[in-house]
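Take a look at the following structure, please.
Heads up, one of the protein chains got dropped from this complex, but the rest are sitting where they should.
The letters A and B name the chains in turn, as written, and every chain counts its residues from 1.
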Amino acid sequence: MALLEIEKLNLSIGGTPILRDIDLQVDAGESVGLVGESGSGKSITSLSAMRLLPQSAKLAGSIRFNGCELTQLSEQRMCHLRGRDMAMVFQEPMTALNPVKTIGSQIAESLQFHLKMSRANTETRVLKLLDRVGLDPAKFSPDRYPHELSGGQRQRVVIAIAIALDPKLLIADEPTTALDVTTQEKILDLLKELAGENKSSLLLITHDLAVVAQMAERVAVMKDGEIVETASTLDFFRNMQHPYSKKLLAASMLKPKAEKTHFEDSKPLMRVDHLVRRYRLPRKSLFGPAQFLDAVNNVSFEIEQGESIGLVGESGCGKSTLARTLLALNKPSDGRVEFLEHDLFGLSKSELRSIRRNMQVVFQDPYGSFNPRHKIGRLISEPLQLLEHISSSQRHRLIAAALEDVGLTIDDADRYPHEFSGGQRQRIAIARAIITEPKLIIADEPVSALDVSIREQVLDLLNALAERHGLSYLFISHDLHVVRAVTDRVLVMYRGKIVEQGVTSQVFDNPQHEYTKQLLAATPDLAKTLEQLEAEA
Amino acid sequence: MSEIELPGARESWHDFLAKAVHNRSFTIGAIITGFVLLMALLSFVWTPFDVTEMDIPGKLKWPNSQHWLGTDHFGRDVFSMLMVGARNSIAVAIVAVSIGMAIGVPLGAAAAASKGIFSDVIMRANDFIFAFPSLLLAILFTAIFGPSAINAMIAIGIFNIPVFARLAHGGSLALWQREFIFSARTSGKGPVRITIEHILPNLMNIMIVQGTIQFSLGILIEAGLSYLGLGTQPPDPSWGKMLSEAQTMMGFAPYLAIFPGLAIVITVLGLNLLGDGLRDIFDPKLRRKR
Partner (left out) sequence: MLTTLFFLRRTGFAAITLLIASVVIFGITQVLPGDPAELILGINAQEDTLAALREQMGLNAPVWQQYMHWIGGIITGDFGKSYTYSVPVSELIGARLWISLPLAIMSLLLSTAIAIPVGVLAASRHNKATDVSIMGATQLGIAIPNFWFAMLLVMIFAIKLRWVPAGGFAGWENGIFNGFKSLLLPAIALALPQASILARIMRSALLDVLAEDYMRTARAKGLPRSMVLWRHGVRNAFIPVLTIMGLQFSFLIAGTIIIENIFYLPGLGRLIFQAITQRDLIVLQGLVLLLVGLVIFINLLVDIAYSIVDPRIKGAFHE
């Protein structure tokens, strides 16, 4: 029997059509995955079901919940349903909780509002709920504030709020996208367990096919405000119909790179030797000892000429600090970095300038990496000032060559960054990085902000450029699949230390360190999950 | 002011105008400000009457067809005095804003670009000036160097410095964390060049908006100072001075107190609307806050 039934739902915000003829059904006790890339309208669909849309939204069609037509319901009756019969878990645990209220009071709120529960009863229920979502009340007192918890712990609190009244329908909107993989696995397990236990339905919204394969019984694929395909999970993966679904699947299964293990030049390009980057923490008490944190703790490795080396680790492990130190933007507290056989931090200013042309950088955020006031030509030619005596015709030629290298044309040099899509902007960022013909490119999460279909194209481009120009990469990512697709060797970083390094396929197939094993086990693997599904069927 | 919203792209003049005509605050503000500026400029070449000319028999006339806004206790034409007063007020406010911007913005940007003691000293000095109430500072200053329009400009200008310095500092700090600044650094650019090429142009919008706000505040403070007799000196007419003279005559010549006040209100209102409008145009995300 259908619990949630969306029929012919059309929605526009401020006159712009967002959703077209959405039909979606979630049966009682069923878990449905709603998949799509950013801007496909999947989040808006879920917010429509909760009637939490912005006021300028106009919707037509029907949304029935438990036989009741929600589009006709008064706001007052809707409040009665929300939180009690249907609840929601959001994407951003860091901002989903009110920072000035204790977690206990935020969980208690729906209990008190819907059930008019007494204070004492609420307190015991809150403790039970915290325990249920895996936060031991002895350690995580309800009197704590959100900022005292980590992202994963906060997401557990958000889940506790959602399940407080055993809702019939739980909507989870990208509940793990903002979390590290090891946390993601635990949160997904928790959601699955809770849904199964209460026999409640789960509508899971995600961009990740691997997550859907693990979690959902049925899949609906969204693109540009429409649902293009719906099928049971097994049918979907066995026999998908729509070309977009196929494209999505192809882009999600990245091919491992054919590794290079032999390098012609015997001298390494970069040698990092016992590098330490230490931060001073605020004193905890007036006369207490000074506290330090080694964000980069005694790190040593080498990068060969033409080698692509991956650096994986979870957020806050020190990856970006390491990258900035290698780029000579930060000074290390201890240790050495040799680049092209020069001590990077023993160079004079002008020597440093002349060596900089050999190492460039690509950042994560395709929207933050350009000065919005400059045209593309000016933006990508910025590093050219590291070269001496460049005539304007040479400059023009170099800009054209760099743009062509990344699949754009010289005409694009006259446009502003906001005229380009996220994927194109990342190409422009790469063009800027290669314009001085560097030997090393440090890429800090270069594809993490991109949709999967675009991610694949950018990774192909990076591989092709490495072939063509003999580039070396230090490729930083939290995503193991991505690292496997572009690197020859990999470093695993955990709390400021490199805990394991080796040839990428060997590390992936036969991890030695406990942390690497955890990381690999937690990473959703579409191929493996599909094998399991087939076996069960 | 911790977060700076960068505009999508550089506004071309054409885009700007296209957005501006559709912005109600901007249009009304621009019309009012334009009118006041026009009156002030016109006063250089023409006023209905000479503002220094006294006409004792024709004193304290209520508004009539000859003297549109009446005459004061010396028989001077109020409308003419308001026109010249506009000139004085605007001059003081413009110079005061320019002083604040010219010193405050480089200081704030330099504090953000450098670390350690230099930046600490600048920002602590700013906090320190903020501990002095603005008008008190201006009063002390004019008391020391003598009451005059020039000293009023400098006094209000000094008060403006930390306002712009703080804004520039906060804005620059946020910008320094942006990735495009990191790429500029890997291109070997030093802090001075980055500040000039990347930081300052991106701060321009918020500075223009703050500039109009400080402009209107300057008009208010100048009026207050000349009300106390510490601003523009007689026989130069000023709005504040006109109000203080009108105070003793409120019982029988209320129009003398009403018109200069209205002139201040209209000018300040126009400037504030202009500032709000500019903010909306520069940063559509903030529009809802208007």
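Everything below uses one rule, namely that a contact is a pair of C-beta atoms (placed from the backbone, for glycine too) under 8 Å apart; a residue touches a chain by one contact, two chains touch by 3 or more.
It should be emphasised that the depicted structure is a prediction, and the values quoted were computed from it without experimental measurement.
Asker: Using the definition of touch stated at the top, determine which of B:Ala20, B:Leu37, B:Ile103 or B:Leu269 touches the missing chain.
Answerer: Within the whole complex, the residue contacting the unshown chain is B:Leu269.
Asker: Spell out the interface residues on chain B facing the chain that's missing from view.
Answerer: 127-128, 130-136, 139-140, 143-144, 216, 220, 223-224, 227-228, 243, 246-247, 250-251, 254, 257-258, 260-261, 264-266, 268-269, 272-273, 276, 288-290
Asker: What chain A residues would touch the chain not displayed?
Answerer: Contacting residues on chain A, toward the hidden partner: 50, 52, 75-76, 79-84, 87-88, 90, 92, 95-101, 106, 109-110, 113-114, 145, 147-148, 158, 161-162, 282-286.
In the analysis below, only the chains that are shown with their structure count from here on.
Asker: Approximately how many whole Å separate the CA-defined centres of chain A and chain B?
Answerer: So the centroids are 46 Å from each other.
Asker: With touch defined as at the start, can you tell me which chain B residues reach chain A in the complex?
Answerer: 6-10, 178-180, 182-189, 197-198, 201-202
Asker: Can you list the chain A residues touching chain B in their complex?
Answerer: Against chain B, chain A makes touches at 324, 327, 329, 352-353, 356, 359-361, 363-365, 368-374, 382-383, 385-386, 416-419, 429, 432.
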